[in-house]
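Take a look at this one; I'll ask things after.
Every protein chain except one is present and positioned as in the full complex.
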Amino acid sequence: MNPSVSQAFMAVLKRDLMLSYRHRNELLNPLFFFVLVVMLFPLGTSPDKSLLLTMAPGVIWVAALLAAMLSLEILFRSDYEDGTLEQIILSPHPLAMLVLAKVVAHWLVTGFPMLLLAPLLGIFMYLPEQGIITLMLTLLIGTPVLSLVGAIGMALTVGLRRGGMLLSLLVLPLYIPVLIFSASTVDAQLANLGISGQVYFLCAMLVLAITLAPVAAAAALKISIE
Amino acid sequence: MTSLTTRDIACTRGYRDLFAGLNLSLKAGDLLRVEGPNGSGKTSLLRILAGLAQPAEGEVLWDDLVISSLDSDYRNQLLYLGHKPAIKYELTPRENLTFAGHLADFSDRQSIDAALEQLGLYGFEDILCAHLSAGQKRRVALSLLMLSQAKVWILDEPYTSLDVAAVAFLEQQFQRHLESGGILLLTSHQPVGRISGHLRSLVLPELSLQQVDV
Partner (left out) sequence: MKLPAIVHKFSSPQHFYGMAGKLIPWVGWACAGFMLAGLYLGLFVAPADYQQGESYRIIYIHVPAAWMSLFIYMVMAVSAGIGLIWRIKLADIIAHDSAPIGAAFTFLALVTGSLWGKPMWGAWWVWDARLTSELILLFLYLGFIALQASIEDPRNAARAGAVLALVGVVNIPIIHYSVEWWSTLHQGPTVTKFDKPSIATSMLIPLLLMAMAFHLFYVVNVLMRARVQVLKREQNSRWVKEIIDHECE
């Protein structure tokens, strides 16, 4: 990485964090949503402890997927509308790197706070302490994957007038492996079985996503601005 | 050797051709003004030349190499300002230009402040762009013209929202750019006055095809 690419990367990262800070009220919305969705389950089923405990990993993870998806708008929408996205695309730096910077900023203000909310939600669903820790581990590895894969979907739909519903159709099927493996990791932990295999697989998904998703999202952005 | 040429480029909208068989050849010091009624493809042409859009047919060449293969080497030489603001309203002028500078390798504070002052934004450097007038917002984006080292300027309706003083300043920048060997392409509804040099004009016909060589 020659010096000016890393300089551009940091510039994009800092700028996006600064913009998020100036919109900090809006950032709370996906987090409220995350908590609300989990709350709906006991209300819709029953407050029975063993039922909620069985459902806990899946329910919390589904809520995380949905909250992550809702938050994807902040990635490119504003930049697309005021023309700064074009300027970023026209800069001489590899677009994939700049997209990665935006995704890192996105995760720091969406995925990372969800991680911090996990203990609260674990308590709502009667998860024991070890379960909560495993849940947080899966969120730590999984939510960046959600941001990365979501970036591809957002890049494809940012130029469309009503891209919101289409975004969910594109992105949720791609989220399914993360859901399956994360939830089953916590399940395995609760049954006192080994979790290292699943964790390695989640890490492999993260590595694959970091390598390929920015490239795909960059290609999609160039198409969307036409 | 600075040359921007096109080879038989065509542009379509939907299933109709806007223009086809267009050959341009621009060299250092050239200014090309693209005119035509709304919908004739002026913006599309500029975007194709900037590499933001792909032509339906044909190629754009920089120094005789296709720009899609040149990739960042061409983008290094390019400054494009379109219809959109190109600045973030939630940032101040100084923050906007510092960010642009990090992407384009000019980021010292003095030149940024000097540019803002030249554009009449002295005292407004640290106010959020959201609170500036339309003309002031436009001038923040135009400060890039002072700061950029790009050889090719592609500007879509640069005169929008500008008062007389700003127009004069703008044309000064155009002159400076052309004299130092740059290429300038722009669209505007008003003629470009007070500039000496190699001025050419391309009129895009409305929704009809013509072999045009400029």
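The first chain written gets the first letter, and so on, giving A and B; residue counts start at 1 in each chain.
To be clear about the criterion, contacts are C-beta pairs under 8 Å (C-beta built on N, C-alpha and C of every residue); 3 or more make two chains touch, one makes a residue touch a chain.
Quick caveat: nothing in here was measured; it's all calculated off a predicted structure.
*Asks:* The chain left out here touches which displayed chains?
*Replies:* The chain that is not shown touches these displayed chains: A, B.
*Asks:* Who touches the missing chain here, B:3, B:23 or B:54?
*Replies:* Spelled out, the listed residue whose C-beta touches the missing chain is B:54.
*Asks:* Pick from A:36, A:116, A:166 or A:207: which residue touches the chain that isn't shown?
*Replies:* For the chain that is not drawn, the touching residue is A:166.
*Asks:* Of the residues A:12, A:132, A:152 or A:199, I need the one that contacts the missing chain.
*Replies:* A:152
*Asks:* Spell out the interface residues on subunit B facing the chain that's missing from view.
*Replies:* Touch set of subunit B with respect to the missing chain: 12-17, 54, 56.
*Asks:* Just checking the interface: what residues of subunit A touch the absent partner chain?
*Replies:* Residues touching the hidden chain, for subunit A, are 152, 156-157, 159-160, 163, 166, 169-170, 172-174, 176-177, 180-181, 184, 187, 205, 208, 212, 216, 219-220, 223-224, 226.
Criterion: only the chains that are shown with their structure count from here on.
*Asks:* Report, in whole Å, the distance between the mean C-alpha point of subunit A and the mean C-alpha point of subunit B.
*Replies:* 37
*Asks:* Touching subunit B in the complex: which residues of subunit A?
*Replies:* On the subunit A side, the touching residues are 4, 7-8, 10-11, 15, 18-19, 22-23, 78-79, 81-84, 86-94, 225-226.
*Asks:* Would you mind writing out the residues of subunit B in touch with subunit A in their complex?
*Replies:* Answer in residue numbers: 47, 50-54, 72-73, 75-76, 78, 80, 82-91, 95, 99-100, 102-105.
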